[in-house]
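All protein chains but one are shown in place.
What follows is subunit A.
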Amino acid sequence: MSLASLSAEDAGDTPAASSRAGHAGAGDRRRRARLVLLALAGLLVVVALASLSIGAVGVTLGDYLHARLFGGEIPLRDRLVIEVIRLPRMVLGMLVGAGLAVAGAVMQGLFRNPLADPGLIGVSAGSSLGVAAFIVLGSTVLSPVSALLGFHAVPLAAFAGGLAATFCLYRLGQSQGQTSIATLLLAGIALSAIVFACVGVLIFMADDQQIRDLNFWQLGSLAGATWEKTLAAAPLILASLAGARLMAGGLNALFLGEAAAGHMGLDVERLKTAAIFCVAGAVGASVAVAGGIGFVGIVVPHLLRLLMGPDHRYLLPGCALLGASLLLVADTVARVLVAPAELPIGIVMALVGGPFFLWILLRRKGLIAGV
């Protein structure tokens, strides 16, 4: 209840209040944040249309739309390329990008540290163990589970793995309300090592086809996106996005630390639990369908904080929009760079995100040294 009450306000948002507060303040930043959100929405539309039109096979989107909307002839091949290959891939890419970026922002708000990225500190690793277990054991030991849950089984397994990892990290990284990013990173290294050992055991047990599946999935790719995969990931990711938006006010209160947020009436424990579920849901589902795509969760929130400030009421929707756009761009680049073959998108994101992360480190060395 306190979450809602903290997020419901938009205090002093009237022009009168803003002008009384001395002009140059946060009012301008909020106005700018709204403009940035609008621009990001526009960008996403453009990028989405581009990702539908661009690809190894030349299909004119205009012809397709015209044929579908007003009736007309279009080659079956073109129709299938759009509807069966590119459209699910576009939707999946948007979901994964939005999920990863928002999960990053939520995690950074929760840990009160702009460097906390689900990929860096081992949440994705936890999820990947769940997925690997299903790839290798799905038809044998875990077959009752897959029979019960159908195509939702893999995302849910990834969710469970991510959840376990996030709870561990929270226990390890948190002491007296402060998070040490050094502890988090070290805990992430240890968790990842444990996970890779377990994945190693699974690989040892796997047959050739399973090893190929594992390997390709680990690189991170939207290739092989189907409507089934998209539907499997969508509920978890959409629920996490909605949950994150409800937490915006609470995450804002956490700017001041857990004690002060508590004094302001926030149920901090409930917020933390909700945030952890949210991160695990978005990351787990993304990892399940798209493998290890790194740096989205750190690049997108960081850029947006520079553009619109850290207010989560704007930051989280912004992350969803920009994350979706970024992933679509990266995926389109991955598809056309070496067409007709394609690069795994995880490689593209690492090539872009890695240097970006180093740039953040150069700019803000104190972030690690200070805590």
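Basically, a contact is a pair of C-beta atoms (placed from the backbone, for glycine too) under 8 Å apart; a residue touches a chain by one contact, two chains touch by 3 or more; residues count from 1.
Heads up, the rule we're going with is that contacts and distances are computed from a predicted model.
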For the chain not present in this complex, what protein name does its UniProt entry give, out of "ECF RNA polymerase sigma factor RpoE", "Heme ABC transporter ATP-binding protein", "Cytochrome C oxidase subunit IV family protein" or "Putative tricarboxylic transport membrane protein"?
"Heme ABC transporter ATP-binding protein"
Tell me which residue among A:Val46, A:Val141, A:Ala242 or A:Met264 touches the hidden chain in the full complex.
A:Met264
Residue of A:Asn252, A:Ser286 or A:Ser325 in touch with the missing chain, whole complex considered:
A:Asn252
Counting contacts across the full complex, list the positions on subunit A that touch the omitted chain.
1-2, 5-6, 9, 11-14, 17, 20-29, 109, 112-114, 249, 252-257, 259-260, 262-267, 305, 309-311
